[in-house]
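The following block contains the structure, expressed as structure tokens.
Removed: one protein chain of the complex. Kept in place: all other protein chains.
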Amino acid sequence: MQKITRDVLVEKAASLLENGTVDRVLGWKKGEFDYDLTPAVFTSADDLKDLVWNDFCGANFSKYLIANTKKSASKVLVFLKPCDTYSFNQLLTEHRFDREKVYAIGIPCEGMADISKIKAVTGDGISSIECGEKINVTTIYSDDTVSFDLSDVMAERCVNCKSKKHVAYDELIGEEGDVIESGRFDEVERIENMTADERYAFWQNELSRCIRCNACRDVCPACTCEKCVFDNPNHSLENKAPATSFEEKMFHIIRAFHVAGRCTDCGECSRVCPQNIPLHLLNRKFIKDMNTHYGEYQAGAEVGSRAPLVNYTTEDVEPGDVFEGRE
Amino acid sequence: MQVNEKKPLIVAFCCNWCSYAGADLAGNNRLSYPADVKIIRVPCSCRVNPMFVLRAFQRGADGVILCGCHPGDCHYTSGNYYTRRRMAMLFSMLDYLGIEKERTRVEWVSAAEGAKFAATMNDFAQTVAALGENKRLEDLRCKR
Amino acid sequence: MQRIGVFVCWCGSNIAGTVDVQAVSDALKNEPGVVFSANYQYMCSQAGQNLIKEAIAEHRLTGIVVCSCSPRMHEATFRKTAAAAGINPYMVEIANIREQCSWVHKDMLTGTEKAIILGKAAVAKVNLNTPLTPGESPVTKRALVIGGGIAGIQTALDIADAGFPVDIVETKPTIGGKMAQLDKTFPTLDCAACILTPKMVDVAQNENIRIFSYSEVTAVKGFVGNFDVTIKKKARYVNEDVCTGCGACVEKCPMKKVPNEFNLNMDNRTAIYIPFAQAVPKVATIDPMHCNMLKNGKCGVCSKVCAAGAIDYKQQDQYIEEKYGAIVVATGFNPISMDKFDEYAYNQSKDVITSLEFERLTNAAGPTAGKLLRPSDHKHPHTIVFVQCVGSRCSACAEKGKEYCSKICCMYTAKHAMLTRDKYPDTEVYVFYIDVRTPGKNFDEFYRRAVEEYGVHYIKGMVGKVSPEGDKLKVQASDLLNNKQLHIDADLVVLAAAIEPDKSARPLATMLTASMDTNDFFTEAHPKLRPVESPTAGVFLSGACQGPKDIPETVSQASAAASKVISLLVKDKLTGNPCVASSDELMCNGCSSCERVCPYGAITYVDKEFRMPNRTIAIRRVAQVNPAVCQGCGACTVACPSGAMDLKGFANNQIVAEVDAICK
Partner (left out) sequence: MHNSNKKLQQEIIRISGVNPKKCMRCGKCTATCPAFDEMEYHPHQFVAMVEDGDIEPLLKSESLYRCLTCFACVDRCPRNVEPAKLVEAVRLTVIRQKDANHLKADDIPAMLDEDIPQQALVSAFRKYAK
């Protein structure tokens, strides 16, 4: 596959800004560290010098379109990796932004790096990272550069990538890929095969680390509520910080339930979790269950599709029988 | 109050048209079931938000059961079909988190099935009592 | 803060026998919001109700909790009591301590304990109750009937008879539907035209009825009592008001080779045509697909011969908007296509026909003027084979057949067989059947007459294959009762094709937000108790659009639908159930989840302006619930991720309060 360079994106964005097609560009920008890229809005060709495209551009911009299309007088340019396009479509299904106000450029993605996998080797003190053929890391501990192959430090969600195909775009840069058979449910299955006690212990261990920073919710392209029920004082379930172990669970169960059938499995929740809780395993459980019991469904694969939880058949499985075939 | 004296607490959500009437019929026929079962009336089983189920557990319920019209008989034509999907997913998730799946149940009880209502509640209360106190879900602050 | 009064009923010893009512009223006295608590022998009695009324006045109560029998029993009673004392009836909650407590528990201690908890839950709920007022909406006193077959005709006549204006929308140039194509009708063998055409004339002459023929419904908005419907009147290139139906144009039209759909393409008509002699309205229509004038501007004969000057080649489709209070669907049925049934050689031989084609062949106004002649060579057939259940009761292949029984075929086949033997005694008639189903008044007698008096050969078994050979049709069939395989040289084979809903029904159902089953038949609000209403309020079902039906059944359903419409239209106002969903627009995402689960189509979306910080204005799509349509199931409240959608009377915080009170 032809590798897309930063310059291609900058050139494209600059020309679209210049000819007035768009007045805002959503792209990645360097954050505090080289690996810590942050989503940014660029409004002039001059700004674009800060645009970054490398192995750390994981952020999914679909959600940012809700706010940015409202601010734009013409169109917003957004770069979408294949997995981002699913969120993009899902938001269109939910009428969350005006398609006419977006200029979407699909860009191929070969997977993104997971900084925690790099840090596991180098330690936390990374002073710089350069992405090229290899990912070259220098640390504060020595003058030597440590090199990584992307495939060795690829994020879990990219290792288990479900699709290299863009399901929405106005213009595609590079080559189109295909939907992929992935092993993304293997881990869910492994947990399912544990005993109830083991599962309880597993999740107790994972979820008890939750600090309720709400990063998972804030980044989630499905969590776009005008006001989250957990923040709504008029809603009987308002809960800002968990006081008990159950409230952590409650938050995550409800969150997973609210996005069930709408979650495209983009994996942003796990990427941003500062406590490294594998939150995507909750969402994938719902996706797997719905696929098993209600037929294959991929949220965002097409605009306007009807999610399993707002649909039914008269022959659906009984709630008491969903466990069948397990344990 | 001593721990071993604690009786199981069961919250039953009943749809107004079938199951609540079924519960009334059980009463008319004097078919007894444990007093641990407390019924909350909802217009349709599809009114029951998974949040209500979790809330009940959080506040110390040991079992939660939903009763609705039989599939195909919903007063609102399709409500219980949505209930079926939602609860199937919720229960599966609770099980995935290691919570005893016997603590949750959905049962279809028609307005004519007073006997089934009583039998269901007896059975469910027994199952929940056998599991003992709900330690995995409750909020410790609310413990009686 | 509410001021709540608690009233504990003894129900004689029914409650007081197992529940310490004094203890209950004492315990509930200390609940938040409770300012008064009492118990009494029979709360539902006049004296008991007076006790409540007095307490309301004396203690300025704003909410009432009655601990008594099931709310299904006396909720309405106590609501009236509260209303009579001047507080909103929806500020009353019932704690069911009889059916769900005293009657099912044996000892006083558990009974009392549970009664207190149920009472607390009711108090917790009332604390969050808000006064509710049922919404009212006006009723447009006009009905729309979609479909002008016998179902639509009967419905329209009955509604018009009650004094309400009715409009019939029919896609064909004339009303009459399938019945107009039939010859005789079972089991009495009246001629279809003789009983139908007077009704068609009644429709035409009824002052309350307007006919929109050659028209279709293109958009429906609104809700029960207040539908806004757009009707497209297709251009027929003839001025309806001027045309006298004299038929001079039809006679002179040079384009005479247009397949005549009324005779199922078994003969031809002209490009300008009147479907049949008794058509209503009796006006000509130009078929734009075949008219030379409309296609290439060369002809104009009809215009020249029309003495009334009714021809208008420039006519355009016209859109009419009208308001209706009720809509009746009467879109009817069609026989399914026989294209997939290769084994019966329908596409290979002209002499394999469907039963509807047979009707036309025996109809005096049909292509053969009522003489039974083979379509291929116009010879009289001597051996006729009727095949039942062609495509009915077929679960093997959805593209080929239908899983259901088409219901009418057994009877019309018996009719065809009997009439054939009656008119042409020299004809051998075979009927191959799987079962003969004759549940109807005088139906089985009719079928037996065909066998016993007319000597029709009824053979249990199916036809496996029909192969044209020379001028014969070789029919290979099984006789299951004699365990024989039969080979019949037939002259004519008649297929009893399954029937299916008209293709226009599916898009119409979408417009009406009325639900359909997998076969595209409209679903009824309740299969037994509300068979002529659709679950969508204000939409009614008449005839075969709801399921296969014969004429008597269609007519009775049509009249039933009419009576439902009439009982809606006589009302000046519709009072709704106040316990309906409503959306908090500030929190609504406009995501459409609620709309997708609503079985009534009560939810619509509007773009609304919101004031944002810094004096900016944002436009957002938000859900709005039509309280006149919503039935209050609450499916939407759970589908809504943001919690914007809530149900009045069973609000999120009310139910949670009950949960909390019970689990305390």
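The chains carry the letters A, B and C, assigned in the order they are written, with residues numbered from 1 in each.
As a working rule, a contact is a pair of C-beta atoms (placed from the backbone, for glycine too) under 8 Å apart; a residue touches a chain by one contact, two chains touch by 3 or more.
Values in this document were obtained by computation on a predicted structure and should not be read as measured data.
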| message | Counting the whole assembly, list the visible chains that the omitted chain makes contact with. | response | C
| task | Using the touch definition up top, pick the residue from C:84, C:480, C:570 or C:619 that touches the left-out chain. | result | C:480
| field | Residue in contact with the excluded chain [from C:365, C:434 or C:586] | value | C:434
| message | Just to verify: which one of C:210, C:323, C:371 or C:460 makes contact with the chain not shown? | response | C:460
| field | Which residue of C:389, C:495 or C:623 touches the chain not shown here | value | C:389
| In chain C, positions touching the absent partner | 343, 389, 393-397, 401, 434, 460-465, 476-478, 480, 483, 485
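Quick note on the criterion: only the chains that are shown with their structure count from here on.
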| Once you count every C-beta pair in contact for both, which comes out on top, A-C or A-B? | A-B
| query | Just curious, how far off is chain B from chain A if you go by their C-alpha centres, in Å? | reply | 36
| note | Taking each chain's centre as the mean of its CA atoms, chain A sits from chain C at a distance in Å of 45
| field | chain B, residues touching no fewer than two other chains | value | 50-51, 55, 78, 82, 86
| request: Identify all positions of chain C at which a residue touches two or more other chains, and write them in rising order. | output: 597, 639, 652, 656
| remark: chain B contacts chain C in the complex at 9, 11, 16, 20-21, 23-24, 26-28, 30-33, 35, 38-44, 46-52, 55-56, 59-61, 75-79, 82, 86, 118, 142, 144
| remark: Per the touch rule above, chain C residues touching chain A in the complex are 586-593, 596-597, 605, 618, 620-621, 639, 641-644, 652-653, 656-657
| message | Taking the touch rule as given, give the residues of chain A at its contact with chain C in the complex, in rising order. | response | 70, 93-96, 224-229, 232, 234-237, 258-259, 262, 306-307, 309-311
